[in-house]
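All protein chains but one are shown in place.
Presenting subunit A:
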Amino acid sequence: MGNKQTIFTAQQLDAYQDCTYFTRKEILRLFDRYRDLAPQLVPLDYTNHPDVKLPYELIGSMPELKDNPFRQRIAEVFSEDGEGNMTLDDFLDMFSVLSEMAPRDLKASYAFKIYDFNNDDFICKSDLEKTLNRLTRNELTEDEVRMVCEKVIDEADLDNDGRLSLEDFQHMIVRAPDFLSTFHIRI
C-alpha cells in the first residue's frame, strides 16, 4: 500500500495509530465508514483538522449499532459534547475501545460510563433499573426489577454505599468470563 492517500498527513496517521488499536489501513477504512454516513458533511481533507460533527441519528443508524439497546449511551459516552454527536476523533476512539484488541480494564471503565445513565460516576439503583428495562424491553414486572437491582447491589457493592463505584464495578466485571467477548464490536 503506497502513501498516496491525501486525507491525513503522515504525522496524523501515525498519531492515530499510537492512540488507537488500529493500523493505518483500518484507520483509513474507518474514515471511509465515517464519511459514508454523511458525504456532504465530511470533507475529504482532514489535514487542517476541520471541526465536523455527525449528529447522533446518523451514528445510531449504523448497522453495527442500530440493534444495540445501549447505542445512545455509547454515543453519549464517546462524544465530546455528551449528546451523541461525534467527531472523527470520537468515532475512532469508540471503535478502538470496543475492538478486540482493547484490554479488559479499559473496556471496564468505559462500560461503567455507559451504564451510568445519570453521569454521576456511580451506578445507582435507577441506573440499574434503566439498564434492566432496556435489556428486557420492559417485560419484567416492577417487583422483579426491584428484586434484581437489589440483588445486584448486594452482590457487587463492596464499600456499602448502596451504589456501585468504578472500583466495585471493575472488581465484579473482571471476573466475568463473558465480558470480553460480549463487549466487543467488530467494524
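Quick note on the criterion: a residue touches a chain if its C-beta (ideal position, glycine included) is under 8 Å from a C-beta of that chain, and two chains touch if they have at least 3 such contacts; residues count from 1.
In this text, contacts and distances are computed from a predicted model.
Asks: Quick one: the chain not pictured, UniProt calls it what, "MICOS complex subunit MIC10", "Transmembrane channel-like protein", "6-phosphofructo-2-kinase/fructose-2,6-biphosphatase 1" or "Coiled-coil and C2 domain-containing protein 2A isoform X2"?
Replies: "Transmembrane channel-like protein"
Asks: Since one chain has been left out of the picture, which residues of subunit A touch it in the full complex?
Replies: Here the touching residues of subunit A are 15, 18-21, 63-64, 66-70, 80, 89-90, 92-93, 96-98, 102-103, 105-106, 109-111, 115, 128, 131-132, 135-137, 139-140, 144, 147-148, 151-152, 155-156, 158, 160, 162, 169, 172-179, 181-186.
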